[in-house]
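Just passing along the structure, written as structure tokens.
Of the protein chains in this complex, all but one are displayed in their positions.
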Amino acid sequence: MSAAETAPKPSRWHVALRQITTGGAAISVLSVVLALIAGSVLIAITNESVQSAAGYFFARPMDTVAAVWDAVSGAYAALFRGAVFNPNASGFAAQIRPLTESLKFATPLIAAGLGVGLAFRAGLFNIGGQGQMLMAAAGAGYVGAYLDLPVGLHLLVAVVAGVVAGGIWAGIAGYLKARTGAHEVILTIMLNNIALYLLAWMLATQGILQAPGSNNPKTAPMAETALLPNLLGDRFNLHAGFILALVAVAFTWWLLERSSLGFRLRAVGENPHAARAAGISVSRSYVIVMVIAGGLVGVAGVSQVLGTVPTGFGGDIDAGMGFDAITVALLGRSSPIGILGAGILFGAFKAGGFSMQAAEQVPNEVVLVVQSLIVLFIAAPPLVRAIFRLPDPAQPRARKRGRHAKAVTV
Amino acid sequence: MKLELRGITKRFGALTANDHIDLTIEPGEIHCLLGENGAGKSTLMNVLYGLYQADDGDILIDGAVQGFSGPGDAMAAGIGMVHQHFMLIPVFTVAENVMLGHEQTKFGGRLDLAAARARVHEISKRFGFNVDPDALVEDLPVGVQQRVEIIKALSRDAKVLVFDEPTAVLTPQETDELMTTMRQLRDAGTSIVFITHKLREVREVADRITVIRLGKVVGEAEPTASNAELASLMVGRAVELTVHKDPPTLGDEALVVSGLTVTDDVGTVVVDDVSFSVHAGEVLAIAGVQGNGQTELTEAIVGLQDRVSGSARLNGRELAGRSVRDILDDGVGFVPEDRSVDGLVKEFSIAENLMLDRSHGEPFVSRGTIRQNALNDFAREKIDEFDIRTQGPAQAAGRLSGGNQQKVVLARELSRDLSLLVAAQPTRGVDVGSIEFIHTRIVAARDSGIPVLVISTELDEAAALADRIMVMYRGKVVGIVPGDTPREELGLMMAGMSGSSALGGETSA
Amino acid sequence: MSAVIEPVVSDEQRKVTITSWKVPAIFAVFTVLFALMPLLAPREGVSTFRLVRSAAAAIQLPDLVVPSNPTAWVCVALMAVATVVAFLRTRAGRPSPLWLTIVYVVLLLVGFLAWASAGATLPMIGLLTGSLALATPLIFGALGGVIGERVGVVNIAIEAQLLSGAFSAALVGSLTGTPWLGLVAAMIAGLLVGLVLAVFAITYFVNQIIVGVVLNVLVVGLTTFFFSTVMADNTATLNSPELFRVISIPVLSEIPVIGPVLFQQTVLTYLMYIVVAIVWYGLYHTRWGLRLRAVGEHPQAADTVGIKVAATRYANVMLAGAIAGMGGAFYTLVSNPQFGREMTGGAGYIALAALIFGKWDPIRATLAALLFGFATNLQGVFSVIGSPVPSQFMLMLPYVVTLFAVAGLVGRSRPPAASGQPYIKG
Partner (left out) sequence: GAAPEEETASGGNGGTEDAASDFLPCIVSDFGGFDDKSFNQLSLEGVVQAAEELGVEWKEVESNAETDYAPNLENLVAQGCNAIVSVGFALAPATIENAKANEDIDFILVDDAADADFDGETDVPTIKPLLYDTAQAAFLAGYLSAGYSETGKVGTFGGQEFPTVTIFMDGFKQGVDYYNEEKGTDVSVVGWDGETGTFTGGFEAGPEAKSAAQNIIDQGVDVLLPVGGPIYQSALQAIKESDSDIALIGADADLYETDPSTAEFVLTSILKNMDLSTYQAVTDSANGSFDPTPYVGTLENDGVGIADLHDFADKVDADLLAEVEALKESIIAGDVAVESYLG
């Protein structure tokens, strides 16, 4: 074969390969791989079989390797069975049940992620998802558990009550920021803690949220009429909260991409000076965006109390999702579609984490570690490329940062 | 010290900002660099200063190749630079700014501010500057800030001093003083690279002139060359240097401002009891060095200032106290001074920027939803009409060149039904070709009977556009004079002085 | 050329004083609200303020005994006077001086304490000591935040630095048997978190808020994971650090009231005083601080005078992490002899609030953290001496106080100009 015959120009495969390896999709996949590798290190070093095998590593190294493989593959297989597809279950419905569980767990993450992401787009760092979710839960929970309303109307009123409560709680921060210029990060952090204790008090007070006749800081179960119906029948836990989250995604997409209000909010987020000079009231926008963001986070609270935990709830119903939502929003680059994807990914990790813990006794926190590493790696493509020695694309994409308004500083 | 640049090439992505540039600076000469916006002058100087790394080429000092890895090395080699965009920390004092990077310390690591003050005093005295070392830089007028930059460079005993467009922010008098300083430095043996667009200045101080166009050296010229020769070298074609305009057909007094006073948030009266009026079909230019209240005056008119007293009536309706949106909806067109801060959302598309101040109702919004098609059609139309060089309406405004960004703002404001046009620095940082176009459009607006208020720190621009010129100094009106007042006199007025004819002109309206 | 050249416009710009009705309005509102307490819920008896820690103290001060309700009323009256003064001054176009606000706040506090502690003894030393203890990790955290932001890198990862500091201090303190090595380990842990923040934020230009938030999650995950898989089963060897002992400083600790509060503390608290002082001094009076602030305000300007922006940021973000890590050590080397899962409980976020509240200034941030500590402990003391308010509302108090303080008194604040912006060179 002469030198002249060998590929005078790069073959089509080569070009395609290059595009794949330098593109965003590859980075995402490799980020997940890297994070999973890091997770497996944790799993392996704390696994007892691995530890005991490592004790005689020099005598029989293959034992250690085998133990590591068993520990890691077992854990990730369990994760997969819990999050996507369980081949061990009987019947197709049971096999794909994990997928519906993932969507269930994704629901509040998507809704709250939207609330954080929307605020980002308007230049605000809404770190108050926790408080907003708690207040939404209180609102929806009160209506759902203690009001007597006809079928249909009851659910509607409960949902609205939750969304409005979340909106008001965030609106307080927006209003104070607009009026006094106080930093929204402080305001929302303080409001988180205030909500925490306010809810604790309501839960401990008869006539407000505490279940009648009980001493526990818990509400009564929600009335049947206020429950978000299961979407796929009673064998699956996936409830209509997921539909609410999808509606929220669609609404937020419309708001940001198509509506005039969203246009103004984005303008304020990208450049408040120019927005002001163009007649857009920055302070009013802050209030509006926080109210809407709080309402979206409210959907998360609503879906928890009326769908996921319908048996009555206590003081940590937010389960840290106000903060998870920040990660989801960041991974989704503050775009509604991105947040939908990020929410589902994290929901799947969550669902899988439970199964991994139950089956392999691997603590849930591995999932936290893996999730946060994914976000970090995806945000830094050059690092991932360097690790895998991938070529740098012609146009440097490294600086393509998220669409979080740049005005967000702390 | 002899400085040579050989074959300097610098690329930004696909753009080649410097293309094999050769330049030699002899000891003790003032070497002028001349070129359009974006020709690559600042880039070249930043390479020289170690701020950018050249992709190709060498820097030689007295024949020895230098390897600058950063400005620290360049400074150590005796190169100093007064940057086009001041490199001062606004919240630091003058002394702190001057000492930054080569601080002297006393016992306990304590900064030796006394030494820095002394240094500032010493250099100030040598060049007749009047700079308070303890003033905060952000409180200083730009002219003084520039002196701080010069002191900074001199305090490190620079052998080669680069001045990148230092005169853009100076009064004519200050410019003269600066040129005296430059000659003084040259005579003491310092080499100077002087960048400017102003041909008059070039011919006055330059020992040699190099012209750069599109990143390449296109020629050398003698200080004796005529304006027209230099301009055509710069632009590559013959350029119209004056605006053609007919005498105004004046209508009624449209904008009447009386006793307008604006206070900033620390209590300084930045616009002090200003009164004037603008007729329909007239251009009133407000001249003055930057920072003398012009900006705040325009912002007060469109409702962007908080602490305003007095009145501004447009066709009989009071503007003061109303919201910005209200005022804009009344037909006030506003071209803000700093387009990248106040005029545009850089991340938005051109189309989105064109609807920025019309996000309520017709024609772009119906029932709360943006009418994408109407907006895109409109954007295409304006791109055509204003000759905005772009790939299309969806391109992000921030990716346009400065001149084209400015055209987007003008297109937005001029395509509304206007009852008043307020344009601040409409051609700042815009190249000669675009200036021609923008001036024509402003004059066209005037001719269609719109009252126009133009703020310009460039005397040439004020003189070219204005039917009358109002000069402001320290927030107060120095005088209002006809558009053809001689520039020496305007220069004096810009420094708060008055020549006889200024006193003789109409001082109130 | 004209013959007459004379100035027609003066060089001086007029200055006016901007008067804001905010101060008198806030005074008035609080005076009225406060007056409602003795009015609607009058309290019987006397309030006793105890000024010594115990009967064993070397210098004894008598208890301060005041009648509760009358004292509250006197304070209301004086607050009303202060309100009127503020009102008159504002009307005369002069701003209300800071001392008036301080006097007002002190009156408010004294009145409230007298009213609320009717019939009980209020141990002042305990109240203040507890406040300082609660504030100490926050102060370290806030200082770490101040340094980070002043050099241009937003540090949301304070929580991560505190938590990893607490974890490492417990682990290394237990293994080595000396708290000093535990402290070093805490600083290294904080520094490493800072390093990761720096790598992503400075080298890879990743949005700094993303990195911070994610690091917080990551560290919660890692510490909890290792705590439950390794530490919890080996408490004796891995999770029982030797604690720092309280050291009374001779002479100083004998000063009435202040002595026992400030000078009967552990080494870590004394280090805190020193670090606050050093950071303040260093930031405003040394080359290190000047360069650091320059990089945070205008990195390009700093670059043009030969300061290495990225290196400066790296070094100081790591330093900031180390300082915040010291705050983490407080949890396991002073407060509590063991690490527990998520034991910092969001303190990093409160520290973040304190540094913004304190306008990115080390002293003010320290004061903000102290205010928070004080409000928290006031809540604690009142729940002990008996208060008619449900515990949940008492627990809410510090957050409500901060909210009011931020919204009412502080308002707009300006962060370092380049904070949060990556510096991308041409």
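We call the chains A, B and C, going by the order they appear; numbering starts again at 1 in every chain.
Keep in mind that, in the parts below, contacts are C-beta pairs under 8 Å (C-beta built on N, C-alpha and C of every residue); 3 or more make two chains touch, one makes a residue touch a chain.
Since this is a predicted model, take the numbers as computed values, not measurements.
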Shown chains in contact with the undisplayed one are A, C
Using the touch definition from the top, which of A:Ser40, A:Asn192 or A:Gln357 touches the missing chain? A:Gln357
Of C:Phe140, C:Phe263, C:Trp288 or C:Tyr331, which sits in contact with the chain we cannot see? C:Tyr331
Per the touch definition above, residue among C:Thr19, C:Thr203 or C:Ser391 touching the missing chain: C:Ser391
Pick out the residues on chain C that sit against the missing chain. 53-54, 56, 121, 123, 125-127, 129-130, 133-134, 136-137, 227-228, 232, 240, 243, 246, 330-331, 335-338, 340-345, 376-377, 380-381, 383-387, 389-392, 395
Across the whole complex, the chain not displayed is touched by chain A residues 48-49, 52-53, 55-56, 59-60, 63, 82, 101, 105, 197, 200, 204, 213, 215-218, 221, 237, 304, 308-309, 311-320, 351, 354-355, 357-359, 361, 363-364
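Convention: only the chains that are shown with their structure count from here on.
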Have a look at which chains touch which and call the overall pattern line, ring, star, complete or other. complete
Please tell me whether A-B or A-C has the greater number of C-beta pairs in contact. A-C
Cα centroid separation, chain B vs chain C, in Å, comes to 43
Taking each chain's centre as its mean C-alpha position, how far apart are chain A and chain B in Å? 47
Out of chain B, which residues touch more than one other chain, so two or more? none
Of all residues in chain C, those that touch chain A in their complex: 149, 154, 156, 200, 204-207, 209-211, 213-218, 220-222, 224-226, 228-230, 346, 349-350, 352-353, 356-357, 390, 392-393, 395-396, 399-400, 402-403, 406-408, 410-413, 415, 419-421, 424
Taking the complex as given, what residues does chain C use to touch chain B? 1-18, 282, 285-288, 290-291, 293-294, 297-298, 300-308, 417, 425-426
Can you name the residues of chain A that touch chain C in the complex? 42, 46, 125, 127, 176, 179-183, 185-187, 189-191, 193-194, 197-198, 200-201, 204-205, 323-324, 326-327, 330, 363, 365-369, 371-373, 375-376, 379-380, 382-383, 398-399, 401-402, 404, 406, 408-410
